[in-house]
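As you look at this complex, bear in mind that one protein chain is not there, while each of the others sits in place.
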Amino acid sequence: MRRSTLLVVLTVIVIVAIVITWIHLHGGIGVLQTTPTVSPLASLRVGTTMTIRTDSIFTDYYFSVLCSSLVFEKIVVVDEKGGIKPWLATEWEVKDNGMVWIFKIADNATWHDGKKLTAHDVAFSINYFMSKVPIYKRHLALIEEAKVINDYTISIKLKKPWARFLYNLAVVRIIPKHIWENVEDPFKYEGEDRNIGAGPFVYVGFDRATGVLRFKAYSNYWKGRPKIDEVVVKIYKTMDAAILALKRGDVDTIWHYARGIDPIYVPVLLENPNIHFIIKPNFGVGNILWFNNKIYPYNITEFRVAISYALSYSDYVRMIMAGYADIPNAGLVPPGWKYFKETRKLETNTSKAIEILEKLGFEDIDGDGWRELPNGTKFTMKIIVRSDIPGNVRLAELVKRDLENIGLQVKLIPVDLQTFIEIVDRKRSHECFISRTTTWGMLMWAGYGTGYIDARNIGWANVDDPELQKIVDELLVTTNEEKISELAYKLQDLYAEKLYVIPLYWDKIIQPYNAAKISGLKYSPMMGIFYKKTWVSINIIKGRE
Amino acid sequence: MPGDPIIYLLGEDVFAYGPEVIEEFREKFGLNRPLHEQFMIYLWNLLHGDLGYSFSYGAPISSLIMDHLPRTLMITLPAMIIASIIGCFLGAWCSWRLWENRKRTTSLLMLIFYSTPPYWTGMIFLLVFALHLRIIPPAPPIDANPLLQAIYILLLIATLLIYLIPFNAIIMKSLVTKFSEEAFVLTAVSKGLRNSRFIARHLIKPALPSYVTLLAIEFAFAFSGSLFVEVIYSWPGMGLLMWNAVNARDYPLIQSVFTLTALVVIVANAIADFMIIYLDPRIKGE
Partner (left out) sequence: MKIPTIMLAGILIVASMTTIALLAPLIASLVPHERSSEPFAPPNSRNILGTNDLGDDVFVEIIYGARLSMAIGFLAALIVVLIGLSIGVLAGYYHGSLIDEVLSMITDILLVIPVLPLAIVLTVYLEPSFWNVVLVIGLLWWPSTARVIRARVAQLRSMEFVSYLKSLGVSDLYIILRHIVPNVIEILIARFILAVPKAILFEAGLAFLGLSDPNHLSWGLMLHYALTRGGLLRGAWWTFIPPGLCIAITALGFMLIGMSLEEKISGIKVIKVREL
């Protein structure tokens, strides 16, 4: 190439480079915008990857989740152990065999606009959500009516006795009657006062261009003004970016519900000595090998037990969870639950697995290397794998190898969430699949995962064992704590004995935060560090940006 | 069923809400209407600029695209421009028969780079620059000083260039080779003429019209390349949007991104077809 052409090329490159740099220096486009940093306030900066588009709790799911912790109050809250603690409802009593619940409401709570919060607001909120918001219709379908007894007492009558009712109530955000009673369609309401709540923080605003939401402390919060001045939520497009922001100190913690972060990020964060981790056992089960208990041969208990001996749990912990997990017990329910029982730990014993299989009649008759069914027909386990959960497919591969190790032929079928729901939920046509449970799901029905197991509810395991149903039915109506604990222990023993499903690992939640700056974080399995109690105890070293 | 929004609006616990709730949502989004009706609605909305709703992002698709498209163009357009120019010269150089050896090596180099998947080069770059040399972080540096941001983007563009330049060079080479075989070139060469001005005037210039129009095809190629590169660098452009959409099986979003990309490419081709008529005097009929 001659000099002149080279010159032309270089000039072009330089021009382009200048243009790009110029764009950046002038704010860039979106991701390159520099957000104002230093502020004299004690502010908690939270990084998240939840996408938030509008600031209405009715139309934007993630905004609603944020606000349910920061801006609005709840009647009761789910605590660290998955139990229920009083909140706006300071005490309650149950009458008429679990049909009528009477709640006393705190008398010193106020709205952000100054007005007092009364039982009228509470009853109103319940009725409003029930009638206007589809999801709540289901949650609150049990309620026949919510009545105001006096300014600080309400009574709720149910259609049938339901001991777990408080869990349904725990999702209701209390909204001000004086604002919403005239709003016909909450999904379209754009009034300035749509985010007035009684929570520890007042909603300030949402800068969509930079993806930043601001909340400032409410000085008249009924539990006492939070010790921090503001909460700033920064939205990142990818988890990688959020993690890096935490490492560099641009945010003080990362939040995505109670999920914590993926273990693969831990080594990166460890490079910053200020970053500490809250490590808690997950309330849900990290991953489970599910069986459709109504289909042969998965309805044979010994078959399921045999499989449980073939799985190499320690490998799963090591490879998939990078060590941030434990080998589960046969009782399914992870430690941390209120009435957790230490059932036997699941064990890897390939010879035992083979022994049981042979005793059941699963032998390789035609010599192709795979075991046939006792009646001689060819057998392939079809395992559905949710491909939307990262790492799930890899785990499935390990499970497949373990099963092939004892002579069972396996086919993995990766599906997306929609197809998964179609097969497992609507048609219940699955044989086995690999998926996790969520905390909320575990609390459904009679709690302790019964919703997932019992065919009458979510029913992924499709079990209609009368032994199980007996325990569940009692749990659904008992409010006596001692009886509940007794039933919970019996339930876990039953799980361990029958192994309707096989838990693969009990993962740990890894919640990172900047310990040099924050203290007093509290964690609940439902909301993670956005647990209501955090706002009462959190503390920040001022001005450390 | 594809495009079921319920899942993303209600999250994993959707089944806990029961069939009535699900039915209500489907009603709201018109999913219980027959397929052809849904398609009509889709088209109608399309014409009004309403591309539908992305369930994994929880946002209207049009706003997502408005957000992400500029960022993709920001890296793709400069890369394409630079690649065309460099590719043009390299390609011409490659076909200049007098430098057999250099031509061979360069051609070979071009082929090698052409066979190299762009995501692989991206990964290597990140490995070297982000992890070993620690010049940049492995994700877009927001809130960082502009210099760092500029370096990050330049690295991104460099990855794209490694992918695009061979493409352009090979195109140019084939175009120019046709001309270099022509009689007048042979005579000129035998007369001793071999300076760059000659190359430029007699080889590059006649090839330019075809070259420019073929750049339209490059659009499709560049978009594919930028998809991979964005994923590696976590650059929030259309590529990353598609990646997230695919991972979440967010069918409406996938369809929209594809439609948009296809549209851009088709339009580019149409423009190219016009340009070739305009630029090439031979076709004009002079």
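Chains here go by letter, A and B, matching the order in which they are written, and residues are numbered from 1 within each.
As a convention for this text, a contact is a pair of C-beta atoms (placed from the backbone, for glycine too) under 8 Å apart; a residue touches a chain by one contact, two chains touch by 3 or more.
Remember, predicted model here, so these are calculated numbers, not experimental data.
Chemist: In the complete assembly, which of A:Val268, A:Ile300, A:Leu360 or A:Ala516 touches the absent chain?
Modeler: A:Val268
Chemist: Which of these, A:Val94, A:Val212, A:Leu360 or A:Leu398, touches the one chain of the complex that we don't see?
Modeler: Considering all chains, including the one not shown, the answer is A:Leu398.
Chemist: Kindly state which of the options B:Ile81, B:Val246 or B:Met275 is in contact with the chain not pictured.
Modeler: Considering the complete complex, B:Val246 is the one touching the chain left out.
Chemist: Which parts of chain A are in contact with the chain that was left out?
Modeler: 240, 264-265, 267-268, 312, 315, 318-319, 322, 385, 387, 390-391, 393-394, 396-398, 411-415
Chemist: I need the residue numbers on chain B that touch the omitted chain, in ascending order.
Modeler: Within chain B, the residues that touch the unshown chain are 2, 95, 108, 111-112, 114-117, 119-120, 123-124, 126-127, 131-132, 138, 167, 170-171, 173-175, 177-178, 181, 210, 214, 217, 219-220, 223-224, 227-228, 231-232, 242-243, 246-247, 249, 251, 254-255, 257-258, 261-262, 265-266, 269.
In the analysis below, only the chains that are shown with their structure count from here on.
Chemist: Centroid from C-alpha atoms only, then distance chain A to chain B, rounded to Å. What do you get?
Modeler: Here the centre of chain B sits 37 Å away from the centre of chain A.
Chemist: Under the definition above, what is the set of chain B residues touching chain A in their complex?
Modeler: Going by the criterion above, the answer is residues 1-2, 4, 7, 9-18, 20-21, 24-25, 28, 57-60, 63, 67, 70-71, 74, 78, 81-82, 85-86, 89, 93, 137-143, 146, 149-150, 153-154, 195-196, 200, 234-236, 240, 247-249.
Chemist: Which part of chain A faces chain B closely enough to touch in the complex?
Modeler: Result: residues 1-2, 4-5, 8-9, 12-13, 16-17, 19-21, 23-25, 28-35, 37, 51-53, 60-62, 134-135, 137-139, 236-238, 240-241, 243-245, 248, 250, 388, 416-418, 421-422, 425, 438, 440-441, 444, 451, 458 of chain A touch chain B.
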